[in-house]
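Working notes for the structure below.
A single protein chain has been omitted; all remaining protein chains appear in their positions.
Letters A and B mark the chains as written, and numbering starts fresh at 1 in each.
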Amino acid sequence: MLEVRDLRVSFHTEQGLMQAVDGVSFDVKEGEILGVVGESGSGKTVSLLAVMGLISDPNAVITGSIRYRGRELVGLPPRDMRKLRGREIAMIFQDPMTALTPVYTIGWQIAEQIMAHEKIGKAAARTRAIDLLAEVNMSDPAEAVDRYPHQLSGGMRQRAVIAMALSCNPALLVADEPTTALDVTVQAQILDLMRKLQRNHKSAVVFITHDMGVIAEIADRVMVMYAGRIVESGSKRDLFLDPRHPYTRALLDSIPPLAGKRPRRLRSIPGSPPSLLDRPAGCSFGPRCPKRFDRCAAQPALTGASHAAACFLVAPP
Amino acid sequence: MSETPLLEAVEVSKRFTVGSRFSVRGRHIVHAVDAVSLAVRPGEPVGLVGEAGCGTSTLGRCMVRLYDITSGTLRFNGVDISGKSMREMRPLRKEVQMVFQDPYASLNPRRRVRDIIAEPLRVHSKLPGEAIKTRVAELLDLVGLHRDHAMRFPHEFSGGQRQRIGIARAIALAPKLIVLDEPVSALDVSVQAQIVNLLADLQERLKLTYVFIAHDLSVVRQVSTRIAVMYLGSIVELGRAEDIFARPAHPYTQALISAVPVPDITKSGSRSRIVLSGDVPTPVNPPSGCRFHPRCPMAQDRCRTERPVLSPPDGGRRVACHFPL
Partner (left out) sequence: MLLAVLRRFGQMLFVMFGISVLVFLIFFATPGADPAARIAGRNASPEVLAAVRKSFGLDEPFYVQYLSMMKKLFVTGDLTSFVNRGWKVVPAVLDTVPVTLSLVIGAAVLWVVFGLIIGLAAAATRGSWLDKLLMILGLIGISMPVYWLGEVMNLITQSRYHDSWLFSWVPPLGYKNLTDDPKGWFLTLVIPWITLAILYIGLYGRVLRASLIEAMQEDYIRTARAKGLSESRILLRHALRMSLISFVTLFGLDFGALVGGSALLTEVVFGLQGVGKLTYDALQNLDLPVIMTTVVYASFFVVTTNALVDVVYILLDPRVRTA
């Protein structure tokens, strides 16, 4: 239901043109959970912000095609995009501590979203808000609805944010690192909650994270991004059992294991991600890749059907 | 085992007073660290694990005497440092150093790298300028940075590189003990691995002992020989890292380990997940009895009224629980 083709997002900066997203294409099917993995600078957040139309920087240049249920979003007038945002496509962000306006109660803020998109009165919107808070396992929803954000803990705030995002029953929810800022025990609760909600609402979820463990827990399909490009995509099983791109493999190797033998040294990736200004031609991972060879001077395309990798070592089907 | 511990905390507590009698909410006492006893032996890195508000950061700072402790005893190499004034502590600063969490905030942005690293040398050693310059270059090599980087400013570096600068500063005076407060949490996974490896190398080469504070269990397991799990200011479990991860004895430790998402799909389906209810409480008004009882899946009456103490050492393992697993 979401088709992204050759999305490119660049920013004009003082130092030149910064290519944050460089030719990204992917699909999101109805009801599935797509995990987007990458480190800082990989372009994972910027790509999804472009899908949401939330890039307000006047120096940004967005090209390519983003089709939501057949409708082209790139170039859509802001008024129409606003009707979609919050209603059909919702987004939640990383830090729950600053995500809500401090001077309004959470009930007011949830009701605000509902009333912005549906013709519904204040009282009815408030009742909906209470129901939503109950659904996200907020303790005592009828009381919580009148609380201010600062009166809630991080986990509870994130639940309120999730409730708000799902208030208009969107078909697609984009979650940008929603659990990164939370304690690990709270993270577990939120992940469980998101899985349950996704089943009940049948919405598709794009889950952005840097944590491969979280991906293993929650995603159906996975997309790995590096330096603004997709380097590998496939089902969760494909990715974890048969990682094809050297970066994916290296990423998995560099995580210290929680069980089993403790390695003497972690397998780390030497160097650091490339600058996004004036990118050299060729595979973006090339300079750090242990398997680099002469063909890597050219940019590899994503090859493969359901399990694809952008690497010349992957034999075309 | 009978050698003097490098750092020893005996019933150390740190309380903060928030507010005053006249403020709207009145006065509160935050029991950030509550009667913690821990010994750090040379060459045996200790990991301190816990979630927000558990007191690990505060304990770390108390160990380095960045904070004064409210009660208890702190000994470094057998010498009691609990009551020493800042002046008396100065010579000891050469032996105990700290690396902080936020690589973006812990380096003075107006200073060049060379000056940041040289500062401890200028303050504590009597080395002449040239010797300091050489040492700075050596330190940069040791942490994997270019010698030319000495003239640059922190903002010109990435998070991982900044953390290396912080480490270079910490090892400048060849300390015996380094307390690292979440040194890799703000870094990307691949960079984390680099820094963890660097720390392991330095530990070997420079005979360092670490106290490693982190909330990321996999990183803590990688780095530590012994681990102390903290909850609301007290240690709930203490022991060798492999033992704790293989067979956690405290329900909180068990829940903590099971909550960590592992990048391994063969395991994630079959793992019995313990999802704790409720949020991590604040240390302002701790629950009665065992601090963990409101969230503990196996809490019983005794847990509500009687506070468990750390059991006597049993093969190096200590648990504070009435009904350990």
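Following the convention adopted for this analysis, a residue touches a chain if its C-beta (ideal position, glycine included) is under 8 Å from a C-beta of that chain, and two chains touch if they have at least 3 such contacts.
What you see is a predicted model, and the numbers here were worked out from it, not measured in a lab.
Visitor: Looking at the full complex, which residue from A:G86, A:G107, A:G154 or A:P243 touches the chain that isn't shown here?
Guide: Spelled out, the listed residue whose C-beta touches the missing chain is A:G86.
Visitor: Looking at the full complex, which residue from A:R69, A:H150, A:K196 or A:R295 touches the chain that isn't shown here?
Guide: Once the missing chain is taken into account, the touching residue is A:H150.
Visitor: What does the interface between chain A and the hidden chain look like in terms of residue numbers?
Guide: 52, 54, 56, 58, 82-87, 90-93, 95, 98-104, 112-113, 116-117, 148, 150-151, 161, 164-165
The definition used in the following text is that only the chains that are shown with their structure count from here on.
Visitor: I'd like the Å distance between the centres of chain A and chain B, where a centre is the mean of that chain's Cα atoms.
Guide: Measuring from centre to centre gives 31 Å for this pair.
Visitor: Any idea which chain B residues touch chain A in the complex?
Guide: That would be residues 51-52, 158, 160-161, 188-194, 196-197, 200, 215, 217-219, 221-222, 241-242, 245-246, 255-265, 267-268, 273, 275-277, 279-280 of chain B.
Visitor: Quick check on the complex: what are the chain A residues that touch chain B?
Guide: Listed in rising order, the residues of chain A that touch chain B are 39-40, 153-156, 183-189, 191-192, 210-217, 236-237, 240-241, 250-252, 254-259, 262-270, 272.
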